[in-house]
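A protein chain is absent from this complex, but the other protein chains hold their places.
Chain IDs A, B and C follow the sequence of writing; residue 1 opens each chain.
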């Protein structure tokens, strides 16, 4: 049986939980479209996050990779279109590093597009009643760092991969008045559908994929 | 057994559902703190909404009233502090009326405060992990109209009453990119807790109540 | 010659300036529609702000009063519709006081409406190309405190009075990424027009005024 790799991050920025890991953990072990979901937690640390990912890519040999991160303040499941070759941190990562305007991969290209069918995934989510959108920026913190590194490692290998940002959980938003949130059950059901769409999409290179 | 009256609105503004009625309907028939929940749907129509409410107040003789309305764009359960004596509609109501700067009750006072323990309810919700806040304005559409009319009718009768705005459901937000949402399950669990808090609050006149 | 009284606040919340006082100070001494503008700075202190205002009302005997305050985050000139009888501070005032759910005036009515022609003022501003709107809440800090106290003192005296919130100045927004701003020149020209509209409005009781 083929594997999907889904990654989530450990908590950061003073939060007690990270919805991306709660989501990945909840889906780990499920079988979606005859494909097993393998969950991986990544540290919220520049560099170490990518070496952790590297090890898992070798071990799991996934047919598809979805990296997930928390985007406090966003209101929906945001399928990221593009990863850029910049680390530019406004707060320190969990190891205290705070790179400014450094490349993720020296001499790497300026950007990589998602190779997931992000438009089809958003359309499927909305049709099923889940708020979702295509996002044009994954920021310049560890989320974008992992997204760029993932796309760089898998470039040309025919393994669809990409990144999705998700909102706070309600218990986090309870501490951040004015911030949107979605409960874990909603995130899990929506992501299950998004992964199913990505796995069964005939025109897997639809959406931004054609641009690579 | 005593009764709580919880009201929700029919859909308006082109929406297929109104989360406030879904919420009221879901709680109807439950018993919370030895009190039975009676659900009432209100038309989204100036005037008729209040005559519908009047009939129910006589019939149900509630020990507590919570009116609920949809606030597209808000991200949490918003306990309203104050109802003002103004109908000022930017869109027509469901009967086509669009009053501008008219009083809800001619010669009524400029405003009424909620007589629910709104600060205690918000605190209980946040502690339990539900996003909630006190709101300083219920707007000037049918929500505020019902809130003002409710407080006017119950003034001085010792029956705690007030208004809560809630976000879109996810299926609505799927059609309104950028808007926050919470699923019905979350709204039901949170409102059950809020009602329990209101019913068991010893200092029922805490919060804005002391100002009346 | 008749007088207009326009008030602005001293800086608070760590800011070096308060655009409301810069605005009031800039207009002080001007003659608008045969009426002299008298500017008054108010301390950002519960209670003392109102006693300062009281003294000026006796001394200036204004024909119209516009109190102005800073609303960091708002993007336009916001004509406030209603003042509520609540002091509920999230941060201490400039004297360190932080009242919670206290009345501005014990036994005062729940609210007062603006007696300025706020709809006509907004319409005139928009027609002239200035962003403006009617706001339904002046908050529960010193701004609302002054607004409520002003309306309470002038109730029934036939002197139009009200409150306007204004955005940050650009130099403040330069320190608050994501916050809107308008330069002083724009605020002065817009407010001059708004005051002219209020002074020359034949139907002075248009807008919310009819509700009093």
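As a convention for this text, a contact is a pair of C-beta atoms (placed from the backbone, for glycine too) under 8 Å apart; a residue touches a chain by one contact, two chains touch by 3 or more.
Quantities reported herein were computed from a predicted structural model and do not represent experimental measurements.
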(request) Could you tell me which of the visible chains the hidden chain touches? (result) A, C
(request) Decide which residue listed in C:25, C:126 or C:153 touches the omitted chain of the complex. (result) C:126
(request) Pick out which of C:3, C:52, C:94 or C:171 touches the chain that's been left out of the picture. (result) C:171
(message) I need the residue numbers on chain A that touch the omitted chain, in ascending order.
(response) 81-82, 84-86, 101, 103, 109-113, 119, 136-137, 139-140, 207-208, 210-212
(request) Name every residue on chain C in touch with the hidden partner chain. (result) 75-76, 125-133, 169-171, 173-175, 177-183, 185-186
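As a working rule, only the chains that are shown with their structure count from here on.
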(message) Chains as vertices, touching pairs as edges: which of line, ring, star, complete or other describes this one?
(response) line
(request) Compare the two sides of the chain A and chain B interface and say whether they are made mostly of the same residue numbers, over half shared, or of different ones. (result) same
(request) Compute the distance, rounded to whole Å, between the mean C-alpha positions of chain B and chain C. (result) 30
(request) Express in whole angstrom the distance between the two chain centres, defined as the mean CA positions of chain A and chain C. (result) 47
(message) Can you compute the centre-to-centre distance for chain A and chain B, using the mean CA position of each chain? Integer Å is fine.
(response) 38
(request) Find every residue in chain C that makes contact with two or more other chains and list them. (result) none
